[in-house]
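Heads up, one of the protein chains got dropped from this complex, but the rest are sitting where they should.
Read from first to last, the chains carry the letters A, B and C; within each, the first residue is number 1.
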Amino acid sequence: MKHSLPHPDINDLTMSEKVRPLLDKVIRHVRDNCDPVLEEFQSLDAQKSDRWSWHPRQLEIMEELKSKAKKDGLWNFFLPNAETGEGLSNLDYTYIAVELGKNPLASKSLNCSAPDTGNMEVLERVGTPEQKEKWLKPLLNGEIRSCFGMTEPDVASSDAKNIHTRAVLEGDEWVINGEKYYISGAGDPQCKIMICMVLTDPDAEPFRQQSQILVPMDTPGVNIVGPMCVFGHDDAPHGHMHIKLENVRVPKENILWGVGKGFEISQVRLGPGRIHHCMRSIGSAEKALDLMISRGLNRQAFGKRIIDLGKNMETISRARIEIEAMRLMVLKAAKAMDVLGNKEARVWVSMVKAMVPEKCCQIIDQAMQVHGATGVSQWSPLSEMYTKQRTLRLADGPDEVHHNVIARAEVKDFQSSNDRQSAMKNTLGGKLFEGP
Amino acid sequence: MKHSLPHPDINDLTMSEKVRPLLDKVIRHVRDNCDPVLEEFQSLDAQKSDRWSWHPRQLEIMEELKSKAKKDGLWNFFLPNAETGEGLSNLDYTYIAVELGKNPLASKSLNCSAPDTGNMEVLERVGTPEQKEKWLKPLLNGEIRSCFGMTEPDVASSDAKNIHTRAVLEGDEWVINGEKYYISGAGDPQCKIMICMVLTDPDAEPFRQQSQILVPMDTPGVNIVGPMCVFGHDDAPHGHMHIKLENVRVPKENILWGVGKGFEISQVRLGPGRIHHCMRSIGSAEKALDLMISRGLNRQAFGKRIIDLGKNMETISRARIEIEAMRLMVLKAAKAMDVLGNKEARVWVSMVKAMVPEKCCQIIDQAMQVHGATGVSQWSPLSEMYTKQRTLRLADGPDEVHHNVIARAEVKDFQSSNDRQSAMKNTLGGKLFEGP
Amino acid sequence: MKHSLPHPDINDLTMSEKVRPLLDKVIRHVRDNCDPVLEEFQSLDAQKSDRWSWHPRQLEIMEELKSKAKKDGLWNFFLPNAETGEGLSNLDYTYIAVELGKNPLASKSLNCSAPDTGNMEVLERVGTPEQKEKWLKPLLNGEIRSCFGMTEPDVASSDAKNIHTRAVLEGDEWVINGEKYYISGAGDPQCKIMICMVLTDPDAEPFRQQSQILVPMDTPGVNIVGPMCVFGHDDAPHGHMHIKLENVRVPKENILWGVGKGFEISQVRLGPGRIHHCMRSIGSAEKALDLMISRGLNRQAFGKRIIDLGKNMETISRARIEIEAMRLMVLKAAKAMDVLGNKEARVWVSMVKAMVPEKCCQIIDQAMQVHGATGVSQWSPLSEMYTKQRTLRLADGPDEVHHNVIARAEVKDFQSSNDRQSAMKNTLGGKLFEGP
Partner (left out) sequence: MKHSLPHPDINDLTMSEKVRPLLDKVIRHVRDNCDPVLEEFQSLDAQKSDRWSWHPRQLEIMEELKSKAKKDGLWNFFLPNAETGEGLSNLDYTYIAVELGKNPLASKSLNCSAPDTGNMEVLERVGTPEQKEKWLKPLLNGEIRSCFGMTEPDVASSDAKNIHTRAVLEGDEWVINGEKYYISGAGDPQCKIMICMVLTDPDAEPFRQQSQILVPMDTPGVNIVGPMCVFGHDDAPHGHMHIKLENVRVPKENILWGVGKGFEISQVRLGPGRIHHCMRSIGSAEKALDLMISRGLNRQAFGKRIIDLGKNMETISRARIEIEAMRLMVLKAAKAMDVLGNKEARVWVSMVKAMVPEKCCQIIDQAMQVHGATGVSQWSPLSEMYTKQRTLRLADGPDEVHHNVIARAEVKDFQSSNDRQSAMKNTLGGKLFEGP
């Protein structure tokens, strides 16, 4: 981390004037369109014959929301500085992500759901015209959904060099064999395409061995074994699926950007996605804090409101401090992506990724404790909120991988900074106490 | 807490010689009888038509285990210093509880499951001959199971004075109305009797308002609304049920010990039960540590075994230290129950209850992190182990209630100890630095 | 805390363009003027006959630094939006405070030392023309120094209502009796004036009982008993003095602003001062991190650099994350003081005051651990840095008081926000799962 400020505007975390009306429209869309239909939408889950499908009325509700959003000009604004969509800056998008975090239907109704946003960004940046026509266009139209095949069960995929799923070129086709798990969204019947990370050249240098290939979900050999659960939840019909790829054959042209570019493409996609997750996490922490306060005010024990017992007020204060600190860090990371070169911003992204879900878990856990047994039950959203944040500490690289990125950057900066090193020499050089 | 040792043997935490052969028999029973049938037993869950029932083969397996246990003289040894059963001391039972924690079928096969053990202890201590004949006898024979109706959804039941479920004497019958939740074991079709905490006299002094009444589960008005989930798990068919009591009528004689004795009976039951939980919790932490080590040794990332990365070795060391400290604390609390009066032991029980589940949660959480995404999935027992420990921080009084018990005892001891107070006067009286 | 942004610019944490040249001048002043003389200045401590005095050469060095600073136009810029001095905004001053934190002579050489800055601000805001002529003028000229008499040994002065030092009007004089301690700067022979918090009207309503009175240090009855030490350090000749006020008589006109205004004046002074402390704390944490890295890179144990052992890299990462989060929080609190009304900013100030010193203590402590025994010795600045931060957790209100301010504001905001409350109702309204 540079101690000097590397860009004059890096600390201007203000939303841009031109996006403020868009934010207002999003707020109104969530409040006026999404909120009123949420309860109906969720209650339909119980009426489905197959939990891995959508109820026809659910599809209908979503289409109505989408058409309202499109009419309001709220569509595809996730791509930063892109020709397609609104081309919001990461900073501006961050403010909007907070609002999207407030209703589980909101993101999808604006075509801003994970993992589609990352997939669309990748296709937009490195896709061929044919790839864009075939997959990006229906994705941008919200006609289909997509997934990203990265994590594998048999290796520590936090180290991308471990990827074992093998793609071999046979004539005009890639033949793919391997096993993936935690493939989010692959359970959705609308999911039609997977961007799949594969090993194409085991003999190349470490970061040139992987490629990313477009694999239509209906290709023979793409076998969904079942859902991975998270603390017992299967998140149907979205799902985090366990998939075996057995002699899957796709055309040679389905490769993205080129052979050996797999790792490089990952760098493109991961920054913004992680930020979006973290901003929604902050929304989750806000909600946990409100639940904590609400419960604390409305329950009595030992003759006092629970909020007035023991350390509860300090817990509330610490939660508020951490939430504000997280919010500023996420805004700064977004701004860093906007104004700095990739290298510096990468460390900022790792900082929020390593910081936010861990602290959110703590805040939600404390809210649970204030709720007593209800806090872990289905009568409260807290346990589901907790499991989501807990999982984020493992997804897109576990905390430890990000801490390593940050620490190595820090040490390197120290080693290349004459100022920092010479200050150390002055500190330790003299002042030795000699003689009683 | 007294600083002086209040009983010459309080620190002798050795298992008694006479129980050692029993422990060996239990170890063999778990290993030779329970372990071989566990997989079959659990796989039968998927074949049941109603998840709130037992599969006929499951019942058969359990009966076989029970008869083997009885033949070996392993039956009902949970009651400390009792005429019934083996009459083990709490300390000796603690050593056995570790072994029972290793197989989920073990406790039941020896008739030592919660909440039956607590219920049987209460019936044995304060039941009338008629109550013992009708309910204790079949419980001791393992023919029926039981539940304990304490917690209520609408009040903070950590404060027993909040109990709202009302029992009114009408002629020869108690008429009961109210709502209970988290009634563990009430989902089991074998559960025939509930000991129910009720409010009998709102005008009495605070600790004389409650009574405990025997309520057969098939009494009209005992309506099971559904299961309470814990992080999404319903723990069927055992279950933690939500129950409404609507004009439930039971005979006058079903009261336990006497009107207004409800709080006093609770004191009897809670000590040993909490200790048993905590000893099994330590078994759970041991298992988490083994899973952590096993995973750390068998996975590679960034060219190293995961166990050799970052702080993982220190995490293992800290887990081992905490486990040994917890083990000694639980043994000491058990010994305190054996040799001290109730008052002092009550603080020891609160100490382990406030200490153990919180630390176990941390250890299991760290094991999860080492496992990556698998750690939170159904491929690992860790998430279920976590939710169990997390729930224990709320059951039988949340941590905060126990900390309050401990702190008040500590302050009271300070105030009544001339030694402690006069030492403080010496410390702060003099030594004022006066003048530069 | 409002969730909506209460001012359009509140998140613009950029330094103003016009102040950038001033910052550059400060950086050059510290580097070119202060740094070269520091070693000589500190070594003179050992040559003084009386440690509660300045060595003549020390005074000479300081006068040279001051005249250089004045020539460069670097003088008295601490007062926000003031006619006197540069009138920097709090935000801009925050950036400068970082640089001042890098050399212990820097603040004084620019006449920006505590507690003089707070005292000058108070005199500038509420002093009479006569008070300003007599005390503010020589303070602004750097001719004398001052102290602030707040804390008392016999009461918890974190609660201002506890102040016991009594001032009684007798004719044209205030007669003051009481005891103060931790009066920082009162050991300096240049300290000529104390602003003293006194109890003037015990019968008034709680926040109208106190007044602040100007007490010249040479008034008979102002008896310095000795220094208070902090972890054994007396910080001579600045000192944190223990003072008895025995029948001290000062003219009636020495009261500030008016009788009963004592508490109100405190509100004026405390905000900026706390922020300045916290920004210098961040400088201290940066230095600790650099020491940690430097030591870790330059020592070997068990065949590796210490930095590569165990959790050290993660410790570095976590320190960097916390430092950046603290920096942003301090900048935001400064901005809040600039653009918001006092009430909201007060909570932001409490947030940084409760957050920063505690986290800095942790970071410095970790740096110590990496240094081994040298870390706690006089060969490293770490132990002195630690004690300074540890003391800040108690000065200007202990952490607990600030957490209380924050939590009460949070609860109040929740209670007055329809949005936050109604969202809770939706969340908890239904008991979602009913029946098995």
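The rule is simple: contacts are C-beta pairs under 8 Å (C-beta built on N, C-alpha and C of every residue); 3 or more make two chains touch, one makes a residue touch a chain.
None of these values were measured; they are calculated from a predicted model.
Enquirer: Of C:G87, C:P138 or C:P398, which residue touches the hidden chain?
Expert: Here the residue in touch with the unshown chain is C:P398.
Enquirer: Using the document's definition of touch, tell me which of C:S43, C:N141 or C:N162 contacts the absent chain.
Expert: C:N162
Enquirer: Touch as defined at the start, partner being the missing chain; which of C:L309, C:A409 or C:A423 qualifies?
Expert: The one listed residue touching the chain not shown is C:L309.
Enquirer: So one chain is hidden, and I want to know which residue out of B:V230, B:L331, B:V376 or B:L392 touches that hidden chain in the complete assembly.
Expert: The missing chain is touched by B:L331.
Enquirer: Spell out, residue by residue, where the missing chain touches chain C.
Expert: Residue positions of chain C that touch the missing chain: 151, 153, 155-159, 162, 181-182, 228-233, 299-302, 306, 309-310, 368-369, 372-379, 383-384, 386-387, 390-391, 393-395, 398-400, 403-404.
Enquirer: Take the complete complex as the reference. Which residues in chain B touch the chain that isn't displayed?
Expert: Listed in rising order, the touching residues are 1, 3, 8-9, 11-15, 102, 286-287, 289-291, 293-294, 297, 307, 313-314, 316-318, 320-321, 324-326, 328-329, 331-332, 351, 354-355, 378-381, 400, 402-404, 406-408, 410-411, 414-415, 420-421, 423-424, 427-428, 430-433.
Enquirer: Going by the touch rule given at the top, which residues of chain A touch the chain that is not shown?
Expert: Residues 52, 153, 187, 224-227, 229, 234, 236, 239, 310-311, 313-314, 433-436 of chain A touch the chain that is not shown.
The rule is simple: only the chains that are shown with their structure count from here on.
Enquirer: Give me the C-alpha superposition rotation for chain A onto chain B, in degrees, nearest 5.
Expert: Going from chain A to chain B via C-alpha fit gives 180 degrees.
Enquirer: Which two chains have the most contacts between them?
Expert: A-C
Enquirer: For the two copies chain C and chain B, is the contact made of the same residues on each side, with over half of the numbers shared, or of different residues?
Expert: same
Enquirer: Based on the averaged CA atom positions, which chain is farthest from chain C?
Expert: Using the mean of the C-alpha atoms as each chain's centre, the farthest one from chain C is B.
Enquirer: Which whole number of Å gives the spacing of the CA centres of chain A and chain B?
Expert: Centre-to-centre distance between chain A and chain B: 39 Å.
Enquirer: Report the inter-chain centroid distance for chain B and chain C in whole angstrom, where each centroid is the mean of the CA atoms.
Expert: 51
Enquirer: For chain B, what residues touch not just one other chain but two or more?
Expert: Expected reply: 153, 229, 310.
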